[in-house]
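Yeah, one chain of the complex is gone here, protein chain that is, but the others are all in their spots.
Entry: chain A
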Amino acid sequence: MYPELGQLALILSLLLAVLLSVVPLAGALTGRDSLQAFARPLATGMFVFTALAFVILTHAFLVDDFSVAYVANNSNSMLPWYYKMSAVWGGHEGSLLMWILMLIGWTLAVAIFSRNLPSVMISQVLSVLGMVSVGFLLFIILTSNPFDRLLPNVPADGQDLNPLLQDIGLIMHPPMLYMGYVGFSVAFAFAIAALINGRLDAAWARWSRPWTTVAWSFLTLGIALGSWWAYYELGWGGWWFWDPVENASLLPWLSGTALMHSLAVTEKRGVFKSWTVLLAIVTFALSLLGTFLVRSGVLTSVHAFASDPERGSFLLALLAITILASLTLYAFRAPVVHVRSRYGSLSREIFLLLNNVLLVSATLLVAIGTLYPLVLDYLDLGKLSIGEPFFNTTFSPLAVATGLLLGAGIFSRWKKTDGGWLARKLLWPLAVSLIASALVMIGYGGFAPWAFLGVFAAMWVTVATFWDLWDKSSSRKGRLHGLKRQSRSYWGMVLGHLGLAMVMAGATVVSNYGIERDVRMQPGDRAMVGDYEIVFTDIGERRGPNFTAQYGSFDVYLDGKLVTDLHPEKRQYPVGMSVMTEADIDAGLFRDVFVAVGERVSDEAWAIRLQYKPLVRWLWLGSLVMAIGGFLAIADKRYRIRARDEAGWKNEVQVATGHPAEVSS
């Protein structure tokens, strides 16, 4: 009976979403406070029912209710309980439910944390979020009901969770990624609300900023977790494949990064308004595009659970409606460009503008590389794929350029920066980073132009960031006092940029100096990978909770001394008849040693992959640092002290919406 209640809860949630998308908006447009007051309770109700549906689905997994088709397809009675929990989002329907829960969770968060916002604004924002919820709730109820029953032929046991997904990486990766994807809906809702009431100003930018930053931080974590998971779980030590589903998550990340920076300009200087709004719309549209690509079955990969044409067209329609409606609104309401504040051709504004140009170019590149084969295929013009080299050759120059620009931009000032002063300022950081990069090149024993550029860009960003921190923290009361005086959002920026530098350094070094060898080995054999000597000592068998495994034993030596022993496995999962390669990794801050067992090539010999991966951890540590920077930035005081500004804004809005008389403040 519970599953039916779950479905009922979803339907109730849909009804509340419909109300939420109409009532407060009508209240805001007609200036009726009584209607606007419905916004928060409706958002809360919607959350309660969706959460209930989610809890019921989780319960069905935990008690092995295989009469529910989704549970039967994605779980098994032998699965450990924690994987039963994570199996809730291991398939299409459940992950969609989780997506919706997060969307509505964000809606609730907006309702709770925006007490200071004028009620006109909050009503519009929540209504827009309500509309998005209607779309996705309709999608899940009509095409992907997680509570569908298998009656009367209830299977005795489930088909098991895909063993690829039985891993801590999976427990964390989708929730983080979804938090990011869906979080951009808040920035989108703010942008649409601002377009509706025609007020795009610093206050609006300040309200959207923390939401955008949080969403971006989650997305950063989600992508990093996905990359980490692919590295050790897909078995072969790659950390980014330019696979369309990866690109689908990178697209909103790139445009979201552009959005964060352009919001900063809009907040501080009141310019780039139309551009910022457009970016907010585009970023959300790219999140939807990502969902469409991953969930519609257009792409076949680990992520595509089912290729159901109905789902694909529904999502495509949703995407089309969102884009068309918001761009139409944008066309009619975007402010005509007559910028009052001036800025010179060498100013922080210009640096951030260039940052946006680079990030948007990168977004376009990735989009072209991802969508071009799909479009050709759809038009029946041939089947082709675009290989990794395309992305590497086009993306790397943009990444390096972004780094170089960033290092210089850190020192720039708003409005006008003196060119001569900036050049003198940059001289020392330039010298320091050149020397440091040269040392790194010598340390890794080999010069390659791209390796040098990548390391240099990372060094340049790092040196410039610390240099600026040193300049800013000089204080008569001592360095420590000066450091303490910096705002949290400044610290957030510092961490964000240092994290980026770490990712750049990691990506460059591991791609240029990593070593990968596939060798044929039998117990007793030795092989070298970099400076490490790997000895294959033994192969054995063991039983896991729901699999059997053959495991190899390897001793790792450096300069004749034993460093560690590794035990990579080859697992057979009997229920789904699948095989998994579990690599074993000796992880370190400066290098990973990676061993994976391939297929058995003769009675004694096995194909073994050995890898030496310098700085590979920096990719994920750097992402973590970036995300922490984001969370720190939103803890800034100025997002809390703002009641005064909003009071002024409220009065003006009432004038702007043309119903001053009916609204009581």
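Just so we're on the same page, a residue touches a chain if its C-beta (ideal position, glycine included) is under 8 Å from a C-beta of that chain, and two chains touch if they have at least 3 such contacts; residues count from 1.
The rule is simple: contacts and distances are computed from a predicted model.
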item: Protein that the absent chain corresponds to, by UniProt name, given "Succinate dehydrogenase flavoprotein subunit", "NADH-quinone oxidoreductase subunit L", "Cytochrome c-type biogenesis protein CcmE" or "Sulfur-oxidizing protein SoxZ"; value: "Cytochrome c-type biogenesis protein CcmE"
item: Absent-chain contact - pick from A:His481, A:Arg520 or A:Arg542; value: A:Arg520
item: Absent-chain contact - pick from A:Ser361, A:Asn512 or A:Asn546; value: A:Ser361
item: Touching residue (missing chain; options A:Thr30, A:Ser77, A:Thr393 or A:Thr537); value: A:Thr393
item: Chain A residues touching the omitted chain (full complex); value: 162, 164, 235-236, 296-298, 300-302, 307-309, 312, 342-345, 350, 353-354, 357-358, 361, 364-365, 368-369, 372, 382-387, 389-390, 393-394, 397-398, 518-520, 570, 576-581, 596, 598-599, 601-602, 607, 609
